[in-house]
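Shown here: the complex without one of its protein chains, the others still in place.
Chain naming follows the written order as A and B, and within any one chain the residues start at number 1.
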Amino acid sequence: LPTALRLSEIVSRLGGELVGDPEVAVRRVAPLHSAGPGDLSFLAQAKYRAQLRETRAAAVVLRHEERDATGLPRILCDDPYLYFARVAQLFAPAEPVSAGVHPSAVVEAGASVPASAAVGPGAYVGPRARLGERVVVGPGCYLGADVAIGEDSRLHALVSVYAGCSVGRRAIIHSGAVIGADGFGMARDGEHWTKIPQVGRVVIGDDVEIGANTTIDRGALEDTVVEDGVKLDNQIQIGHNVRIGAHTAMAACVGVAGSARIGRYCAVGGAGMILGHLEIADHVTISAGTLVAKSILKPGTYTGIFPIAEKKEWARTAAHLRKLDKLAERVRELEKRVSELGQGNRKGKR
Amino acid sequence: LPTALRLSEIVSRLGGELVGDPEVAVRRVAPLHSAGPGDLSFLAQAKYRAQLRETRAAAVVLRHEERDATGLPRILCDDPYLYFARVAQLFAPAEPVSAGVHPSAVVEAGASVPASAAVGPGAYVGPRARLGERVVVGPGCYLGADVAIGEDSRLHALVSVYAGCSVGRRAIIHSGAVIGADGFGMARDGEHWTKIPQVGRVVIGDDVEIGANTTIDRGALEDTVVEDGVKLDNQIQIGHNVRIGAHTAMAACVGVAGSARIGRYCAVGGAGMILGHLEIADHVTISAGTLVAKSILKPGTYTGIFPIAEKKEWARTAAHLRKLDKLAERVRELEKRVSELGQGNRKGKR
Partner (left out) sequence: LPTALRLSEIVSRLGGELVGDPEVAVRRVAPLHSAGPGDLSFLAQAKYRAQLRETRAAAVVLRHEERDATGLPRILCDDPYLYFARVAQLFAPAEPVSAGVHPSAVVEAGASVPASAAVGPGAYVGPRARLGERVVVGPGCYLGADVAIGEDSRLHALVSVYAGCSVGRRAIIHSGAVIGADGFGMARDGEHWTKIPQVGRVVIGDDVEIGANTTIDRGALEDTVVEDGVKLDNQIQIGHNVRIGAHTAMAACVGVAGSARIGRYCAVGGAGMILGHLEIADHVTISAGTLVAKSILKPGTYTGIFPIAEKKEWARTAAHLRKLDKLAERVRELEKRVSELGQGNRKGKR
């Protein structure tokens, strides 16, 4: 169980204004509806105010303006959701890992593994790979030749990083992620395909998180680049030569095709798809399920998803959609006829 | 080669009415079009009746009503497809696995591995993990601390189960699946993102099958739950805090975003996407390729896919679609004009 913290301790570490008994101790963060004694909860959106009235939490974090919304001991702050993230970090420090190379791991000649790093059972660290201080390489990971991993980064189990790729500091990479596989490059050669060797690398900045089974391909000639602070969820595919700007976040199942350039501070919803060679400006938000087939050069929120319906109704809509051309033509025809009728009437009246 | 079974043996084990020679022996199930001597085939849908007339199968399984559709030895039953599944299981018993921990596997202190379980080469079983009787952990699997796997479950090679997660009895988990990676949770902190520790678990019921490279994230504060009998195909992504009701089946490439609640006995077609925080009732079927952006509270079949066309034709439809607003306005305008013309006519006639 995590150690209990008094509200006074929390406020002294994270700021905020404390109202009520400073000695109240909490051990956990929990949502309003399920919080109980010993739990700290939070009100991040006004729509949960009804839950606030009924919560059994020991204390609550809320906005300054909500000061009087509860009689519970409370911490007032500017951004309860961010505050919640920080408290949760106090309660959930990173799992301790024992430094050292497991006897079943293989570390090739010329690799540099500092004493503070941990290399798990069955992991493979290739020739001349360089791990920073306190790096954790999980069980069964594969790091190719000349890979570099920055200090305090953690690779969970079964991550692959191909030869020559580099990852910055404080990265978190989840199981099954594959960094640096060949981009999909080939030239047609009569009826066959000739492979274009992919000799670029993947270069990943600091503070990046990469989800489970996400794949980031190496560049063809130049590098695929993921800048600082980028957050990628699970099962994302990043094609070769892509550049993702700093602090951009992508939800699960997103695909970014080759040579696309995504700006900084963008957000892409789940299963969004960005086609190749496009440019996306900074501060662009793309809705879940949207396929982007043209560059987006202005900040804003973009979407394109087909509305869902009961199957019978959908079939009718789809049928009309296929005949939209004809419908437009009928409207054009009507406009002509109505205009003639109007003139006829005027003539008739004369 | 599997042992041959006589039709009489099959009927005595699985039921059904036998018509024709009970001594006919079969070794295999095969589709009507490719079946040969020694094969048992089946007629599951009326549309294959033409194939029935030409099949070279030794015997056939069909519905009671189809009794006279063939002169071959036959088994009559209520549901030939289900019967086929059961016969196929007779012919394909699970591969035998030798119990025991492979010398190259690593089992940490405090883990409990019964003598009937098998832990494959290079697998890792974390501290205090608990395997049930006859559990099979494939080569290269990773089970974190405190993981629990119920009896008779089988993990194929290279499966990851993060610390604290639990899997019920008789599960089948395919290669590359990742259970319990961190959910995608973060709070904006000025221009950066602050990670929200994901302290919930993944809790999986009995009789669940999970496909290759499928990912199921652990909950943020509470658990992600997959109930009994759920069947997940390959490359599915289940976000944090999701609950999937019992006996729901999802085809490959489906995505379910965080905190969605899917009912029981649902079916989601391939590449269906369900957005976050939605609720899907029991007995809902979602067509392949459909993105669900609103809760579905009534049973039924729902779809939303854009009809396909030859490229030139599609471009025209898409252009009209973009101008649908204008088209609707032109129709409104026409209605006004036509109504005026109608009144003009009436006036003219007076």
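Please note the rule applied: a residue touches a chain if its C-beta (ideal position, glycine included) is under 8 Å from a C-beta of that chain, and two chains touch if they have at least 3 such contacts.
Note that the structure is a prediction, hence the values are computed from the model and not measured.
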- Item | From B:163, B:212 or B:278, residue that would touch the chain that is not displayed | B:212
- Item | Residue, one of B:16, B:73 or B:120, that touches the chain absent here | B:120
- Tell me, which residues in chain B touch the chain that this view leaves out? 29-31, 34, 79, 81-82, 84-86, 88-89, 91-92, 95, 102, 104, 120-122, 138-140, 156-158, 172, 174-176, 207, 209, 211-213, 229, 231, 233-235, 247, 249, 251-253, 265, 270-271, 288-289, 305-311, 314, 318, 321-322, 324-325, 327-328, 331, 334-335, 338, 341-342, 345, 348-349
- Note on the structure: Residue positions on chain A contacting the omitted chain are 104, 106, 122, 124, 140, 142, 144, 158, 160, 162-163, 176, 178, 181-182, 184-189, 191-197, 199, 213, 215, 217, 221-222, 235, 237, 239, 253, 255, 257, 273, 275-276, 287, 290-294, 300-307, 309, 313, 316-317, 320-321, 323-324, 327, 330-331, 334, 337-338, 341, 344-345, 348
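Convention: only the chains that are shown with their structure count from here on.
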- Whole-angstrom distance, CA centroid of chain A to CA centroid of chain B, is 25
